[in-house]
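Notes follow once the structure below has been shown.
In this view, the complex is presented without one of its protein chains, the others remaining in place.
This part shows subunit A:
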């Protein structure tokens, strides 16, 4: 076990800012608008750093996908206690179409490359509210997932996760390596203080600018053909024979 945890952090428009739609309706105004780390990602980073402080894991690596400014978010994660940062540079048109599926493929590839024991993400991003990346990454890696985590404890090589679900709380035990997504009550994130920022000056940041690992297009699934209603079972059998299914 490498004892390494990957934490995904996303740079989003600050939650207190009033969103404005672009005049040409092509998207929202982001130029010059105040951005910050997604609140659930802050909780994820805090949880990873806490695990390191409790000596359950050895290294916390913060990962962000996006243009140059994503490095600010990584720096904040480093100031909170992460050891290393990886910036996956995605710009322009690719960035506009960057969604959970592409990000989960990037994370899956990174998790394998970095030999990560754990991948902690925020449960969702406050700009798209997708709540998909964690789950998709787990599926791609074929790893167990503990989503909506409000309590995490490591027990040997298993993880006990208390999940917030509609009906209340669900406690599960999963194997490592695993994917966790952080919910609101998991912890209270610490501040990214100037001390931490100054101690980790740009030269020592160790930010890896990996060129895009894979930026994939999501193709629309093939048009679903209209169905045909049949009257009797014999008709159904006849039609199935016709299409070559049986």
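Everything that follows uses one rule, which is that contacts are C-beta pairs under 8 Å (C-beta built on N, C-alpha and C of every residue); 3 or more make two chains touch, one makes a residue touch a chain; residues count from 1.
Here, contacts and distances are computed from a predicted model.
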item	value
Hidden subunit of the complex - UniProt protein name among "Electron transfer flavoprotein-ubiquinone oxidoreductase", "N-acetylglucosamine-6-phosphate deacetylase", "TRASH domain-containing protein" or "ATP synthase mitochondrial F1 complex assembly factor 2"	"Electron transfer flavoprotein-ubiquinone oxidoreductase"
Contacts of subunit A with the absent chain, listed as residue ranges	14-18, 20, 23, 31-34, 36, 39, 42-43, 188-195, 197-198
